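With one protein chain held back, the other chains of the complex are shown just where they sit.
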């Protein structure tokens, strides 16, 4: 078991021959992901890394069964690619692209909701069900099967902690990147609910950051969860009102502060780690 | 029984104090329709013909339960009124207004479909379940309870034939105006299906006209119906390629001709009347 | 409402769809000048009709002198019932490939539809069904580049090629014209590749007449007789026909049916006039005067009142009757529906007994027309 994706998930890569796509298709294949096809307009007909390339998503669907797609398309035209996938009826859309205009994001997130599709991201590292399927960009070596569900707003911080967990002997059932932009498809709460229901997941690590109120929202649901949650929040030392890379990480009107998030999470029963290295320590105690 | 509306249907009138709305609210009340409120922006708070008037549909819904709305709003701004009703969740929207731009119609028809609402029209006389509820503009006196379901693209022609039916002793279960524009919400087929399922309806009169292919489409379903259908098609003498008032009544590329429609209907088992007066004669024989 | 080819091409140009270099001229000397500037040209009569080629309305000229002589011939000529007042003098393209492209509305699907074929340049009706692509769009969702890419792919073009990219852009631009200009049809036949570039070699654009209020920048062409224009200005639907019984009815359906019944009884209608629902006394009176001015043998007023109220119609009749030269032709009136008793009484005071049955009334009108001398009203 795992959440959202597993060893049977058939994946396509939109933007397969681009700079990002061409690098990560290799990594995904190496991880064992069932990549059935790629899309690059104008490159239809070629084979890339052993994977057939098509001009459009529709062309793929005329030849393959597809469960999920991953978008490596430059920000300015990413909306078109996401809409293409959603319109074609693909049920899981992972949007790696960062710097997408937020008005474009609002539109395709709304359309995904209307189509009943799961949209992960944008500006996410993707999703990885350890040992089964990786859709996105995390380095392969730190994601090994295990009892910990991991969800994060940040990519590298998630890898960091996944590695520390692995070093401590704890693999992950599934790791999901919620995405670093202001608005996103799947949220903490939706992901936590899936982990709560997943028999393979015994504890959840939530990696948040300052800005927005995703962690405060998550706290409301964590209160109801039967599985333990360990949280780490980045940005304790950030000066207020300075944008720290993620558009979401703006402290606005006193909401979204480090202190507020830690308080909400603690009150809900989550264990909050001060430093990344404390995460495996806390997990270790919980699952001992 | 009746289709779509009955004596319990709670109706509001959008554009209640306008020229059309103010006339027809009286007629609807006289017919016994349960008109619970009206909407005219800027007139909220007054009472008109005994009916409370509100500024917006939302304001009505804060105070009343509503099943259906009828739109008497000028064409240029009708889309806003229809979207207002749909967005507020009203399940039956009857659009009397004619001359609405077709791109506006495409949008609100698509939105109605998305919201699962029944949209009747635009450019329709409305719907009348005889003796129970009238939403729209047909003259009251010719619509008396009876076994005939009536559906028509044209208003006055429907009244004409309803009157002739009544004179011959046949009232109507429900009469529905499909609307005279190129695109419409409820179609012949959808309405015929409702009549087929309605125990009170024993036969159906379908009034069509040249142009479009609504009658040809209807024929496909008529073949499956257990109830008899009598049809009358206007426009036998119309010269080709001349627009006859209804945007739908353009004969294009040979499709939509009088002869083609009559042939399709006859083949499907419908009895086609040459003259309006033949309609009650045929019904009379069928229901004798 | 149709617009001239050259106006359609101005729209295309505005939305980034390339058209051949060209000039609109209204005299032969201008045509020669344009040809001198452009080189070998096509001279195209600007009329609101298709099939211009087959009717001699599209001609080629290699020299300014040739262009002038063709212009002299075409200007003022009548092609397919239309007077030629303007010509489009356009660069003659070296055509490498021709496509058909249109965006219109599919009534059954209730959505816009893009129609495309790689067999352009001939009537689309003559292209085999399996060579015509129909792609529906969602009116709420609108157009996206990926939709255009799928069309181009299915037309067999390489999306990576210059031609493929140009065609994607052309489809997007065409859709934008359709969407933003409230068109019910934008048709380009042919859309051509000339070298690496794409051009809309023709432009058939029909704008939704109901959207005219928000499309004021388009110079509409009046494709109407004087009388039709008068009626349309009143907000009525009017079409001139060739018979001798003038018809007024309320509602398009009943008006069409009225013509059918008149013909059934052997009469011939002089027009189609739909006094649309809710029209007031004054408008009905004005439209009655329009009918009178055409000097029919008989006038047949067929009203089944819904929004239109019978008393308004009766009052309109009385008003016209009492005014100026009055009403000199026989008038058959049928009144039924909203306020019918009031209307009937008003007419009775005027000495007219209204009919209630439309078929009976129609038969009477045909009978009166058969008896009346030609030009009876003068």
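Chains here go by letter, A, B and C, matching the order in which they are written, and residues are numbered from 1 within each.
Rule of thumb we're sticking to: a contact is a pair of C-beta atoms (placed from the backbone, for glycine too) under 8 Å apart; a residue touches a chain by one contact, two chains touch by 3 or more.
Note that the structure is predicted; figures quoted are calculated from it, not measured.
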Only one of A:223, A:236 or A:267 touches the unshown chain, namely A:236
Which chain A residues touch the hidden chain?
19-20, 23-24, 27, 75-76, 98-103, 106-107, 109-111, 113-114, 125, 137-139, 142, 152-160, 163, 180, 182-184, 207, 209-210, 212-214, 217, 232, 234-239, 242-249, 253, 274-277
In the complete complex, the non-displayed chain touches which residues of chain B?
41-44, 55-59, 77, 80-81, 83-84, 87, 111
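Rule of thumb we're sticking to: only the chains that are shown with their structure count from here on.
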What is the distance in Å between the mean C-alpha positions of chain B and chain C?
27
Centroid distance [mean C-alpha coordinates] between chain B and chain A, Å
50
Can you pull out the residues of chain A that are in contact with at least two other chains?
none
